[in-house]
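What you see is the complex with one protein chain gone and the rest in place.
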Amino acid sequence: MPMPDAITSSKPTQELAAVTIRFAGDSGDGMQLTGERFAAVTALAGNDFQTLPDFPAEIRAPAGTLSGVSGFQIHLGSHRITTPGDRIDVLVAMNPAALKTAWPALKSGAMLILNDNTFTEADLKKASYESNPLDDGSLDTFDIRRLPMNRLTEEALAALPLSPKEKDRCKNFFVLGLVSWLYTRPIEPTQAWIEKKFSRSPELARANALAFEAGYRLAETSDLFPIRYVIPKAPIQPGRYRKITGNEAAALACVAAGQRAGKPVVFASYPITPASDILHELARHKQFDMRTIQAEDEIAAACAAIGASYAGSVGVTATSGPGLDLKTEAIGLAVMAELPLVVIDVQRGGPSTGLPTKTEQADLLQALHGRHGECPVVVLAASTPGDCFFTVYEACRLAIKYMTPVIVLSDAFLANGAEPWRIPDVAALPEFEIPQVSEQTSSTGFHPYARDAMTLARPWVPPGTPGLEHRIGGLEKEHVTGNVSYDPVNHETMVAYRAEKIQRVTADIPPLTIHGSPEGAVLVIGWGSTWGAITAAVEQAQQEGRAVSSLHVRHLHPLPCDLLEIARRFETIMVPELNTGHLQGLLQTRLLRKIHGLHKIQGQPFLQSEIYEAIARLT
Amino acid sequence: MPMPDAITSSKPTQELAAVTIRFAGDSGDGMQLTGERFAAVTALAGNDFQTLPDFPAEIRAPAGTLSGVSGFQIHLGSHRITTPGDRIDVLVAMNPAALKTAWPALKSGAMLILNDNTFTEADLKKASYESNPLDDGSLDTFDIRRLPMNRLTEEALAALPLSPKEKDRCKNFFVLGLVSWLYTRPIEPTQAWIEKKFSRSPELARANALAFEAGYRLAETSDLFPIRYVIPKAPIQPGRYRKITGNEAAALACVAAGQRAGKPVVFASYPITPASDILHELARHKQFDMRTIQAEDEIAAACAAIGASYAGSVGVTATSGPGLDLKTEAIGLAVMAELPLVVIDVQRGGPSTGLPTKTEQADLLQALHGRHGECPVVVLAASTPGDCFFTVYEACRLAIKYMTPVIVLSDAFLANGAEPWRIPDVAALPEFEIPQVSEQTSSTGFHPYARDAMTLARPWVPPGTPGLEHRIGGLEKEHVTGNVSYDPVNHETMVAYRAEKIQRVTADIPPLTIHGSPEGAVLVIGWGSTWGAITAAVEQAQQEGRAVSSLHVRHLHPLPCDLLEIARRFETIMVPELNTGHLQGLLQTRLLRKIHGLHKIQGQPFLQSEIYEAIARLT
Amino acid sequence: MIEHLPEDRPSAASVGLSRKDFISDQEVRWCPGCGDYAILAQMQKLLPTLGIPRERFVMISGIGCSSRFPYYVNTYGFHTIHGRAPAVATGVKAAQPELSVWVITGDGDGLSIGGNHLIHSLRRNVDVKILLFDNRIYGLTKGQYSPTSELGKRTKSSPMGTIEPPVHPVEVALGAEATFVARAVDTDMPHLGEVLLRAARHRGTAFVHILQNCPVFNNGAFASVRDRAQRLEHGLYLRHGEPLVFGKHQDLGIVLEGLAPKIVTITPDNRDRVLIHDEQASEPTLAFLLSRMTYPEFPIPLGIFRAIQKPTYERALIEQVEEARRQMAPDLTALLSGPEPWEVDRP
Partner (left out) sequence: MIEHLPEDRPSAASVGLSRKDFISDQEVRWCPGCGDYAILAQMQKLLPTLGIPRERFVMISGIGCSSRFPYYVNTYGFHTIHGRAPAVATGVKAAQPELSVWVITGDGDGLSIGGNHLIHSLRRNVDVKILLFDNRIYGLTKGQYSPTSELGKRTKSSPMGTIEPPVHPVEVALGAEATFVARAVDTDMPHLGEVLLRAARHRGTAFVHILQNCPVFNNGAFASVRDRAQRLEHGLYLRHGEPLVFGKHQDLGIVLEGLAPKIVTITPDNRDRVLIHDEQASEPTLAFLLSRMTYPEFPIPLGIFRAIQKPTYERALIEQVEEARRQMAPDLTALLSGPEPWEVDRP
């Protein structure tokens, strides 16, 4: 029996511009998979989207409790989508804890698709509900759709020779079927995926396919769902796309950098949330001469990456706040030795162990200043999951071109969030420029600290190169020769060279793009993962005719040359940051005028509305 | 035969207001001791002074070479002396290398007292002299006094049954005698000191006493020294004094803090130049319940200090730049756990291993921002060797009162430099305030994060306290209860509390003292070890009638409340720093106006003249 | 001022304490079935029996699933940073030698990032009890290999298998001259309790290697000794002064062949050659030998490998303070004045 599809369905459809859906349940309910699959078919349906998983805190909590809730939010639409959605239009809650956790983010009148089987006294208690919200009127203003999902799944699979537990674990596909119907998603890709995924156990393939079908059918037949929704295709730039998270993108960038530089990559890291997935991803791509090292700690990881760079590979390390603390001294060594090094810092809530699974942007000042002595490095920040690719790639390129450490700031929000990503043309990725030994060498002898006239980079001469044996280290070096030098004036000269070299990176920064009018009342300046919320809020304000523009900074050190000049063209500048005002302070020192800050330090990304309201107050 | 003294001498005297003398020779020549003793008698003579030893770089170099030169500079006078002297009036050079090293700092026409026995071909070569400066005319503009010191010493001790080597090692006392005569220093204290010091080997006592006498006599009798100098007493505040270096002062402050707080001090440290002497000093004072730990590394040192604070002792650690890098993560833990912790950072030339024996002020931004997350601590800086005492003492007091880490910035210049120090009255040292458990505890239960209404400090309840068992850690804490909390708004609240608590420290900062007119054209703002050079330069400018004032900041975070207001009263502000402009940037962000910076990054302190010239350019 | 060590003075305040006095109000958040639960239970059973008032206990941990331990024990507790618990504990003992300090760590926390602090606290013989929960995996960060993971193990960070031979935690501890080294299994309740009691009673650093199952990321790592039946077969219980005998029928023994251990079926002929366990041996030769035994070639030794007496670090520290006091009274004014003060009179 063929399944009904968008065309054959008998129910009316309604067109929507965008919707935010959250799938939420216990850690064991498989909601991440439901979300992932829904996003995959959403992509095929031609919508733009952003997704955000919300894992429970570090350790698995007892089933049914609030701390055990695992959620997956997707915001999809027929226009450009830049955030995973402020407020939830549709919540699928597999248990009371999932409902409770989502509560603060529900839009008023949101549709709540609830798993009736779990609103039992025991489950309610685990979720710390004092009375049943289904009965006590607290849900009255919502659009409730109750279904006994456990039972419906079980019934659909009654005939299969599987254990009750195995059957129960199929209910996430029941949900996927149901929501796929509701949003007129294509069904074949999901069916094909199930078949491929469970090819080794046809029983499970069949069970999941049946559950999926049952959900789909139930929605078509049940009175609970009188209409279904259609979201027209978004005007997306043509091309080949994939879904990508920030951590995946960062990992792929390392591979691409090695391939384009024509060098092995040594990726040395120590596991830490939320950066570990970069290591996991890269460990799977050894065929690209990707050499991954799980070091004994972050210090060793940074040092191994430095050793690898010294020996002519692309040395990369990734971590989060506590690990960045530990890499401090090693980064200083790379500054003095003038070796390439890429340090990816996936920021999380701090200080100390802080909120390890939550997002924050509070490592910026550390990235800039967190080393003893005058110790400048390049600092870049990625703005979207997909942008992590370009930022990390650029970091590798700059690290080598300028023989310097580059710190890349990502964050938990980017790391785990996903979006459609236009797959770049490998050949079109920027070229790597390898600092060479200057021509005069033959006549004047080799000088490891003789600098390129343009970039001020010293030559990269790995051990193994005949005839150019030399020694480097962390003591101050003599200009040109690189010998140890305690000379006072030489020290000042070298401090100046190291600073100037980093300033020269501005030559590689493309002109900034102003989103909106190039001058006027209000300019919103952002950096990092706030891009999506800022863009959405600024567009909303612009549509209302407010005189607001925005620009987003990828290069935080050195700052782009044109930044200050652009900023001077606006009357008011606002910098929204998930910290107490790091970039705000930097700009204030440079511009010598008051910059408005918008600070949120809750382990959560900005909502579009929060930024919009701040803009509204200023315009 | 009694020795001639100031009164019995037959030679004329001349009065001087101040003089800068450098004793320099090979590491084995004992010039540090000569300098130390000369300073001791200078104190007794009633002059003000500052001294600065200049050790060779880390490892002992071959005798006679440039890298083996050890120098000791003293600036003494009949008025307030705040620097060890810009330029050398009198150089005692025990070998050619000592002359060459001092060369750039010689005042034109300086008196050079040279050890003739060492200006041999071999020694000149070791000092990389191509021709003998005594012959080639390069010393023509100087006032040369050549003496065969080796031979004269040898002759003086001819009768003694000592080895030639032992006799030779007495020549530093020959020098001391000579210069003591020249500057009419008292002789009995030196004689008494020799007797006491060598009480266990009368032979050596006699040898050194004879050498001293020989030097003194030689000067009296030789035509080389036609006149001697008298430096009148300086108008020094009456009281009991001692000579003190910055590291000694820092160590004594730790002892005093423990005694006044009524708690043991646990001082955990890992050796590093130029901070190690603090550990050495404290290890000698165990009778004060001073518990010193030489940890396996800086991380362990910081953690042990934190453990000690947690257990109710005063936990202190000391280090220099590379070690501060390593302590980063632990300091963040103390911020989150809200425990007292004092971190003394004796700054040296950076980045990386840099210039380990040289001075610099380039760790300020790291002290302020060098930790992941929003991680504020108190940052203080000492301004003179003696001030290291009050600053470290204050750090201990604030750390406990506010339950916070405090970073104290000293530097290599302060650490090794010495000055007369008025011994404080122990009873008059500020009291320690220990954060107590609030009264309500009995009724509402104990809450480790319930804060004092005034200071916002949480109570200090060490293990061992019955009935108040509780758990703390590095994860975000719930306001009041201290339980682990992932709540978004709580996180923002706690970030704000931690920041506000540090701001409350301003209540403990005394009003700033303005040196000069309270408003006007130019204000020089300084911090740390630049105090002496700034003060001397500003006084020089003021004496010329220039409209310049100065003020010096001990509290770098939080900044004193009155700083900005005072700054606004001046047309121009200049901040001299041994870095690229750390405080300058901070003030610029706050004041939103251009601040002039004066930067020197040569591993050397400012000269008075450098600051004076910068002032002159602005006035 | 300096109090005596707990054992010297079984405190009145400790009377009447029971297991529930050591249960905190925090919900335990390990995964269902995690071996950590059993260890927690044993500790909560043990602590009230030690004659030490509750406020004298301190639990100090690093970071990891295991390091959540302090939150669940109603004593003083400090959940510090990754790998540094032994260093923090050293500071605690320096400040208050009379506390009973327990370090809770994991195979990653204690042997990867924290290996150096572990070694140095062992060699110093700081009087802390170090419980290393070894699940041969990184639990909290969701499944990377650890320094104890088997060579070739496939994990998230080693999809093609690890290339790093594991360390033997007991061997490392012995190599650092530890004075007390033991091993126990999470599920082997009475034995675990016994070992923990011995650790508590030891003066100096007591290192206990606890084999702990992580059902989520490394289930079955110690299957050979976790299950009772298997344990009887593959566990080698070390008992001081007794022969090294094991097997379901206690019919297998360990003998030396040259200087290498060998398993023999015990016969009247070779009975004498079976090695006798000696936890106090002057030389830790036997302990080393045992520490390197791994299943399936050998049984897994359980119990106390070594237990000798040496002065403790904090005792020596305090003794120097006392010695210094005997030599010189703590006179702050004199100290501040230094060896050569001088007076400046009114001019």
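A, B and C label the chains in the order they appear, each numbered from 1.
To be clear about the criterion, a contact is a pair of C-beta atoms (placed from the backbone, for glycine too) under 8 Å apart; a residue touches a chain by one contact, two chains touch by 3 or more.
As the structure is a prediction and not an experimental result, all values here were calculated from the model.
Trainee: Among the chains present in the display, which ones are touched by the chain that isn't there?
Mentor: Touch partners of the hidden chain, whole complex considered, are A, B, C.
Trainee: Among A:318, A:472 or A:567, choose the residue that contacts the chain missing from this document, as touch is defined above.
Mentor: The one listed residue touching the chain not shown is A:472.
Trainee: Can you say which of B:101, B:172, B:352 or B:485 touches the chain missing from this structure?
Mentor: Hidden-chain contact among the options goes to B:352.
Trainee: For the chain that's not shown, point to the residue among C:48, C:64, C:86 or C:115 touching it.
Mentor: Once the missing chain is taken into account, the touching residue is C:115.
Trainee: Specify the residue from the set C:34, C:103 or C:172 that touches the hidden chain.
Mentor: Once the missing chain is taken into account, the touching residue is C:172.
Trainee: Name every residue on chain A in touch with the hidden partner chain.
Mentor: Touching the missing chain: residues 40, 43-44, 46, 233, 235-244, 248, 252, 255-256, 259, 264, 266, 268, 285-291, 293, 295-297, 299-301, 303-313, 315, 329-330, 332-333, 337, 423-424, 426, 462-475, 483-484.
Trainee: Could you list which residues of chain B touch the chain missing from the display?
Mentor: Answer for chain B: residues 57-63, 65, 67, 270-273, 276, 279-280, 283-284, 286, 292, 294, 296-298, 322, 352-353 touch the chain left out.
Trainee: Just checking the interface: what residues of chain C touch the absent partner chain?
Mentor: 112-116, 119-120, 123-125, 147, 160-161, 163-168, 171-172, 174-177, 258-261, 281-286, 288-289, 292, 310-311, 313, 316-317, 320, 323-324
Convention: only the chains that are shown with their structure count from here on.
Trainee: Distance between chain A and chain C based on Cα centroids, please, to the nearest Å.
Mentor: Averaging C-alpha atoms per chain gives centres 40 Å apart.
Trainee: Rounded to a whole Å, what is the gap between the Cα centroids of chain A and chain B?
Mentor: Each chain's C-alpha centroid was found; their separation is 47 Å.
Trainee: Return the residues of chain C touching two or more other chains; collapse runs of consecutive numbers into ranges.
Mentor: Residue numbers touching two or more other chains: 63, 79, 81.
Trainee: Would you pick out the residues of chain B that each touch at least 2 other chains?
Mentor: 329, 332-333, 337, 473-475
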